[in-house]
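Let me give you the structure first, and then I'll get to my questions.
Excerpt of the complex: some chains, original placement.
Residue numbering begins at 1 within each chain, and the chains themselves are lettered A and B in the order written.
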Amino acid sequence: MTRPINLFEYESLAPQHLSPMALDYYASGAWDEVTLRHNRTAFERLKLRPRMLVDVSQRDLITEILGQFFPLPILIAPMAFQCLAHPEGELATAKAAAELGAVMVLSTMSTKSLEEVARLRQETNPWFQLYVHRDRSLTQALVERAEANGFTALCLTVDAPVLGRRERDQRNQFTLPPEMELANLTTMANLEIPQTEGESGLFTYFTQQLDPGLTWRDVEWLQSLTKLPVVVKGILRGDDALRAVEHGVKAIIVSNHGGRQLDGAIATIDALPEVVAAVGDAAEVLIDGGIRRGTDVFKALALGAKGVLVGRPVLWGLAVDGEAGVRHVLQLLRDELDVAMALSGCANLKDIDASFVKRL
Amino acid sequence: MTRPINLFEYESLAPQHLSPMALDYYASGAWDEVTLRHNRTAFERLKLRPRMLVDVSQRDLITEILGQFFPLPILIAPMAFQCLAHPEGELATAKAAAELGAVMVLSTMSTKSLEEVARLRQETNPWFQLYVHRDRSLTQALVERAEANGFTALCLTVDAPVLGRRERDQRNQFTLPPEMELANLTTMANLEIPQTEGESGLFTYFTQQLDPGLTWRDVEWLQSLTKLPVVVKGILRGDDALRAVEHGVKAIIVSNHGGRQLDGAIATIDALPEVVAAVGDAAEVLIDGGIRRGTDVFKALALGAKGVLVGRPVLWGLAVDGEAGVRHVLQLLRDELDVAMALSGCANLKDIDASFVKRL
């Protein structure tokens, strides 16, 4: 095997390392997967307008997010069940992220517990992604554990009051293999992904356990539990972004859950400008969805994002080569961004403004 | 056979249960089938802008149409010759519709008579679709029979002064098998679909029997015959919608007859906004054409429709599994709408407004 030279080559290799059920779980979008595809094509419609004859001999990708500095504007999106991709699961991902100074967002639904991840004692601390369970004491306990274990932000997923219908999972009756568990939850509440006839077990879990009644007041409640900043993930409208600001949110992630929740939802890169315009300087805006090339990162930054979250490509790297694969995926993307900046005449992230993209 | 999990899977299964002539009759659009395809692609161009952190723990799909309440905003479009799909034909469809509280619109050209359908004594009464014959006494008698048998609205099809050219039917010399009949018409007037050399028998029937001279005055005449509300089906322009209102119409169905009449006609979802804008509160607007997913229903409601009519998918369900198949098709669509509402932050139909869609 030649070493992959871009993220798409990792995508091509991943199926050799994944069970069909896991592959489907990672790859699939909701219903007809229109949004999944559109997340990509929307990037292609944006054309770059590079600037020439700027001194780019020293490039710097340093990024400030929520008052912390990172060497690159790339984060790892929260993704469940990473042991499906590799035995080390979230631990491998966390190590690779920390080596590059990238924030990893650990999922509530991880197959390694937040304590195990924290025990790695990395320099770059991860964020903790939160699904709010009907049992609020469970949520409160998770928040306390995250804070106690050095996580630096809470990332509240708001686009999943119910689970999106991923029909491949439904056909596969997706569930976790017996040797894996909801590492953050089994010990506390004996929760697990059920086996359900003709249905995705994860869909059933969400219906039974998670709270579809969450509102903006709960964001305030959540913030009241912790000193960690609450980041809201899953916003696609300017008015919702403004509401987030009004409820004290300091960072927003423009996301459609990788096309896995509401199929037909607007591509994230198309939603980004209205969110950025709505919040102005009152909050930081991040984005995920379809980031596969350094130029995608560049386009997102040009339209006002402070950083991007990468999801599936990290899983491909994890499946293909564990920690080293994740590290390589991040390096490839970072290096592509670096080249894209050089070729656009941007020596720093702050040089990248909206004049660099045009929708054609 | 695994149970279908969406309407497209019913479409895939239907050919095993239908004669080639029936399959062609159901599937075909007029001429080059441009409008048939465009009805679908026009939905895909509309992107959704979901709202987050709304309490959607209790969703309610209750719909008010013409002063009546229904548990879902989905009706069954009038379709001829349902015994081609299943021996129980329109009776199976009517029973499934009533079980879910959905209005079925029974076609003038049904293969079970309106009396047989009425004899089922369902809670949710059907509407009766009307083609106006050259012999007006025939039409008058049909209206009287519909009213006497408890139908609750008359749905006048106005887009078929002549029949659209469906070339598959023309090649097949489409006609009814000898064991089927125009159940509403044979007893009254001995009418039947002829066998015609090199021509669709239905095309010939329309040319000979139906009135291409119908005007808005006839709508008033029709209304004068009955206390039932007259619903006009087949409007694609704002000015026509306004004319409908001026002639006392209380509900309009935006329709291009499933792409079966004027090929090249505008997609219904693209015509909907101008119709809604033209009539304001003076009439209720419904829509059919290309509805295959709950998100399509959601988009139509967002653009001002009070409800949608579903056609071909009901026939696929009927062909595959009779009454149970129709019921399942309706359930799938309803449940998809329910999920789409949850994921969009809409607990009730009235929460769904134009801000939820954007044409990109």
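Following the convention adopted for this analysis, a residue touches a chain if its C-beta (ideal position, glycine included) is under 8 Å from a C-beta of that chain, and two chains touch if they have at least 3 such contacts.
Since we're looking at a predicted model, the values are computed, not measured.
Q: How many copies make up the whole complex, given 2 shown?
A: 4
In this text, only the chains that are shown with their structure count from here on.
Q: For chain A superposed on chain B via Cα atoms, how large is the rotation, as a multiple of 5°?
A: Fitting chain A to chain B on C-alpha positions yields an angle of 90 degrees.
Q: Based only on mean CA positions, could you tell me how far chain A sits from chain B in angstrom?
A: 43
Q: Which residues of chain A touch chain B in their complex?
A: Interface residues on chain A, with respect to chain B: 31-32, 34, 38, 158-162, 164-165, 167, 170-171, 198, 211-216, 218-219, 232, 234-237, 239-240, 243, 261-267, 270-271.
Q: For chain B, which residues are in contact with chain A within the complex?
A: Touch residues, chain B against chain A: 2-3, 5-6, 44, 46-57, 293, 295, 299, 336, 339-340, 342-345, 355, 358, 360.
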